[in-house]
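I have placed the structure first, in the form of structure tokens, so that the comments after it can refer back to it.
Just one protein chain is left out here, and the rest sit where they should.
Going in written order, the chains are labelled A and B, and every chain counts its residues from 1.
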Amino acid sequence: MSELKTFLLPDLGEGLPDATVVEWFAKEGDLVRLDQPLVAMETAKAVVEVPSPCSGVLRRVGGAAGAVIITGNLLAEFELDPSLPQRAEGHDTGHHHGGAAPAAAAPATPQAEAPTAPSEDDGDGDAGTVVGAMQSSNQVRQEAAVSVGGVKAMPAVRALARKLGVDLSRVQPSGPDGAVTLADVKAAAAAPPPSQTTPPRPATTQPPVRQDVASAATRTALSASGKPMRTQPPGVGASGQPEPLKGVRRNMARVMADAHTKVVPTTLCDDADIHAWRHGNDITVRLLRAIVAACRTEPALNAWFDGDNLTRTLHPHVDVGLAVDTEDGLFVPALRNADVLDARGLREAADRLVAQVRARSLPASELAGYTISLSNFGKFAGRYATPVVVPPCVAIVAAGRGRHQLVPVPGGVETHKVIPISLTFDHRVCTGGEAARFLRALLDDLALPD
Amino acid sequence: MSVAASFEIPFLRYLEADGRLSGAALPAFARDAQALVEPYKLMTLTRSFDAKAVALQRTGKLGTYASCLGHEASHVGVGMAMRPEDVLALSYREYGAQFARGVQPREVLLYWGGDERGSDFSGPPHDFPFCVPISTQCLHAAGAALAFKLRGEARCALAMCGDGGTSKTDFYAALNSGGAFNLPLVLVVVNNQWAISVPRSAQTGAETLAQKGIAGGLHCVQVDGNDYIAVYDAVSQALQRARDGQGGSVIETITYRLSDHTTADDARRYRDEAEVKDAWQREPLIRLRHHLVGEGVWDEDKEKAWLEECARRVDEEVNAYLAVPPPPVQAMFDHLYADPPPDLLAQRAEAMAREVR
Partner (left out) sequence: MAAVALIEAITMALAHELEHDPSVLVLGEDVGINGGVFRATAGLAQRFGDDRVIDTPLDETTIAGLSVGLAAQGMRPVAESQFDGFVYPMLDHLICHAARLRTRTRGRMTCPLVLRVPWGGGIRAPEHHSEANETMFTNVPGLRVVMPSSPHRAYGMLLAAIRDPDPVIFFEPKRIYRQYKEEVADDGEALPLDVCYVLREGRDITLVSWGAQIKETLEAADALAKEGVEAEVIDVATLRPLDFDTIRESVAKTGRCVIVHEAVRSGGFGGEIAARLAEHSMFDLKAPVLRVTGYDTHIPLFRLEMKFLPDLARILDAARRTLAYD
């Protein structure tokens, strides 16, 4: 019994899904030789002559003239004649050049392409390869902007920021969905914000863009005729220029407003008597240690509260958010594992965080995730405060300016140094009793000699 | 049988080896002998410089140096015929052409003295620096000529190479480009008969080197390269032709390398002293001097005085060269990129730091 060979309609070189039979050059029952013209097929662009893939008797055609045959479906069936030359079953070379299809079309076996890959030459028209075969597709892809540390930008924008030495977190985004654009980066590079810290920038940068108060020499309070001077003509509002907030300052505005709408703050104030301190005590280290001691005594203030789901998470560790003041605004890096570090470890950690903030080299992830906060504003002025609790935290400790005061003691009066302490807690989740116990433990630890 | 193409290569000479007129009518510029005094003086100065440079190398004050002894007419003739706005793309030996265009001898010494600052030379800033890869300058000249043509500028590009250089791919590529684009390009082949140790006869089967230009469709002429007048005449005609948009030329100047290839070469290993001695009979300075003396514009006193002046000037240039301190280590890093990348700057800092120790 002779072998039957099925000839499936090959991809005629233009990635089209089907072709129409124009004319058969042989009829069923005819003996056809290898490469002899078999059938003319019409594709969208041309009429292609398909040669016979084998030598044999044509047993069945896949459709009469006018029929549409889908690529990969039966075109013809042969009974092979073993006495005549046949073609070896090679693989498809995969060469499909754009433009006029050649008379010798692809061989019988359709190529096995990975189903997800775009088909050869399903792009339009002239793919222009004088050699080779190129994958071609009209599929449109778009790269996405990615959000990192709260800053959204396309890869090209990040690359430009790196090239120009621009810190993306300090750039005002103007693109869709709050993404930073190339133009934003270029603008930031051209007019850098006021210089932050050491080392000083080289002379080529422009002076800081800042609203300076007009020097007194150019402005007088009285006019030439002795009448009080307006600072602006009537109808003109501000004399300064509104400046959009950027970076941390912008962030702070949003975060504080958000905290205000959610937290129910209550503040307890007291003084820590540090009269007993031996020489060499570091105020920051002592405050941190005191907070750890207070958290151990009253864990309710070392917690996170989810006001939407009404869940509270007590933390087994103490990570203290350390408020660091800079010209650009407030940064609160997390001092991790404060409950495990010794005095030297606490000092080193605090120093390192401050240095990293100044250098702006802290990753965004380290500006979050602390369990309780500390704000030591006492460097300049202020006694007691109502510091702000920022969710998900429930408590914040603030220390004001140390001072000496007269303290009555049995037998007389002494002069003691004290540090004013303010503790704000979120009354949605902490009780006054918990806060008071916390404060007591804090003050007791601070009172210790070292 | 009909003839598809044929060619002739004209040969130009006005002064015989001994300075007598060869019989051809002198070109206009040469009729007033006084006008030839300046080029003669420059040729003499070049030779004085050259001798001094060799001496400097032999006394350890200069690196390997390529002498131009015997080539003075070919080199100075080219330099004098070019206009300042033209571009010269030379190999590494044509000091006479450079001096004619304003380069200072101390700059040539700096180059051979191992200092890149020698290539940032005086004279036209658009001239190419010394080019070691043989004949690549011919293609650069072609590119320059293409720029002039595209911009509609009345400028020419002239490349100089040697007999060995005509075997190189770039030479053929340049003459082909010159013809294909009809460029204002002049290729001057200074045939000094030797490519280091390989004689001219071994370089090619072509009867003349000039005729290689026929293959590119260029005008081709051969001249006696030791005859200043012939060289100047051929080059200036070729430049004018190019400027008029009538295409490029190949000019082969026949001369002789009276020195070794460079100070690192010993020509006695491969050529006959007798041949060299014979070539001295035809050297360029004698014949022009005899012509000038015969025309009454030069004499022994003037010669003596000029040689003294040459010695003085060359000494001044040598002293200036010797006084140049070595470049700082960071010079290696500077001028690599207009915008140096950070890791290069880091290496620069590292190199500078090592200097301080």
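Keep in mind that, in the parts below, contacts are C-beta pairs under 8 Å (C-beta built on N, C-alpha and C of every residue); 3 or more make two chains touch, one makes a residue touch a chain.
Quick caveat: nothing in here was measured; it's all calculated off a predicted structure.
**Q** Any idea which chains on screen the missing one touches?
**A** Every shown chain touched by the left-out chain: A, B.
**Q** I'm checking contacts with the chain that's been left out. Which of A:Val22, A:Met134, A:Ala187 or A:Ala259 qualifies?
**A** Once the missing chain is taken into account, the touching residue is A:Met134.
**Q** Sort through B:Gly19, B:Gly63 or B:Gly143 and give me the one touching the missing partner chain.
**A** Answer from the full complex: B:Gly143 touches the omitted chain.
**Q** If the missing chain were put back, which residues of chain B would it touch?
**A** Residues in contact with the chain left out: 87, 89, 116-117, 119-120, 125-126, 128-129, 131-133, 136, 138-148, 150, 157, 169-170, 173-174, 176-177, 180, 334-339, 341-344.
**Q** Contact with the hidden chain only, please: which chain A residues?
**A** These residues of chain A touch the chain that is not shown: 91, 93-95, 118, 123, 126-143, 146, 148, 155-156, 158-160, 162-164, 182.
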